[in-house]
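The complex appears here minus one protein chain, its other protein chains still in place.
Naming follows writing order (A and B), and every chain is counted from residue 1.
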Amino acid sequence: MSHMHHMRVGPVRFRVASHWAGPIAELRRLYADYPALSGEAATATARIEAARPWRRWVRPAVHIGGDYTIPDALPLPLSQGLLAAEMAMNLQVALGWRQHLLLHASSVERGGRAIIMVGASGSGKSTLAAQLGEGLGEGDWRLLGDEFAMLGLDDGQLSPFPRLISLKNEAIAAMERLVPAARLGPAITGTPKGTIRHLVPRADAIARMDERATPALLLFPTFGGEPGLRPVAPSEAFMRLTDSSTNYVALGEAGFAALTKLVRDVPAVAIGYASGEQGMAAVEALWADLRP
Amino acid sequence: MPATQQKWLTASADRLSIVTLDALTAVYDRASGQTHLLAQPLPEILAALQSGPANAAQIAARLTADFDIADSADVPARVSECLGELLAMGLVSMR
Partner (left out) sequence: MMVSNLAKTREMRDSKARVPNNMENPMMDDKQLTPESLVGDSLSAPTPGHSAARRRVLMVGAAGVAAAVTVRPAFAQTAASVFNCEIPVPEPVSSGQLIALDGTLVPAGTQGAFPGSTRPFTGEEVRAALQGRSLPGTTAEQGSAYMNYIRRLRAGQSGFTCYASIQVPR
């Protein structure tokens, strides 16, 4: 394949190959500050490709693939090529990574300790983490990651995985006002999730991508949910996290040990909130209440 | 042997990893790779079988000796029912 980019994000060394130049050019621009691979082999290969050679030019349809692929997935239009590349990268990690327990969660760190925010798409976890990571909260938060939280199997520490943050729909405008244009990807319209714009994490998140953190709080946020908070019992947190993990089953006993340790060691709280400010305020209040 | 005399035994101790979370207990079965969440009295029945195979009545007796049974149901019958659940999950087998 003629177009390629490689870079490291936390523990994962990516190689992204493409039949089209455009998405690779965008990746190169947005991941410019990330470490390149200096001769080491990639640990995850993502590909965005045309099903037939002429489909590179005639009604181009971008198929997502790589070491791992989902056979029934529909292709995306070329206008969503960057999104396809990001999805292809997510897919390789989701299906292939075995070095950590993967949770579908965003995470932020402060003072060496981290909050893991778990929820389905639309729960607001990405936006909340992005806002805290931009310094909009009271404290000095560092973004660890948006899509995946990577939990160490032997020590339960979180390894940062600061990929581009997917901002969706209403969350985009707020960030557009705050960050320089160089940190924003193109506005991608007409996706299954509406309009998406990718945000490059702040410089500190990139520079410190190898600094791990100790989980200190499990948060289950629901944007637009009943305002307030309630504690979540370890067994409930455990069940919800098995649902949020793409590799819990594949990891076998190591996954079981890591997840039971997490829910026993770390308090879990569910919060409903109606605005970014409310969400951040709830997070700050919970953090203040944690034992040091 | 009549059903009530049927002896049960638990999966060997080195096959199961058992972790109490709260009111529920998580169990990982190394043989099947499955994870189960068990509520009372299932973990206690497994524990009662650690000291050797037993039939439902004997298990009920071990439980009654070790615990204060809060809901005074028909313990042996309830134990039989629970053994069925444990059998379906492969956590106990019949002697």
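Keep this in mind: a contact is a pair of C-beta atoms (placed from the backbone, for glycine too) under 8 Å apart; a residue touches a chain by one contact, two chains touch by 3 or more.
Keep in mind it's a predicted model, so treat the numbers as computed, not measured.
Peer 1: Touch as defined at the start, partner being the missing chain; which of A:127, A:159, A:222 or A:246 qualifies?
Peer 2: Per the contact definition at the top, the residue touching the missing chain is A:246.
Peer 1: Of the listed residues A:4, A:174 or A:229, which contacts the missing chain in the full complex?
Peer 2: The missing chain is touched by A:229.
Peer 1: Have a look at A:148, A:161, A:223 or A:273 and name the one touching the chain we're not showing.
Peer 2: Counting the whole complex, the residue in contact with the absent chain is A:148.
Peer 1: If the missing chain were put back, which residues of subunit A would it touch?
Peer 2: 64, 70-74, 87, 90-91, 94-95, 102, 104, 120-121, 147-148, 192-193, 229-234, 239, 242-246, 248-249, 263-265, 267-269, 285-286, 289-290
Peer 1: Contacts of subunit B with the missing chain: which residues?
Peer 2: On the subunit B side, contact with the omitted chain comes from 18, 20-23, 25, 34-44, 47, 51, 63, 66-71, 73-75, 77-79, 81-82, 85-86, 89.
As a convention for this text, only the chains that are shown with their structure count from here on.
Peer 1: Between subunit A and subunit B, what is the gap in Å from one C-alpha centre to the other?
Peer 2: 41
Peer 1: Residue numbers of subunit B touching subunit A in their complex, please.
Peer 2: 17, 19, 21-24, 26, 28, 30, 33, 35, 37
Peer 1: Over in the complex, which subunit A residues touch subunit B? Could you list them?
Peer 2: The contact residues of subunit A facing subunit B are 233-235, 238-239, 242, 249, 252-253, 256-257, 260, 263-264.
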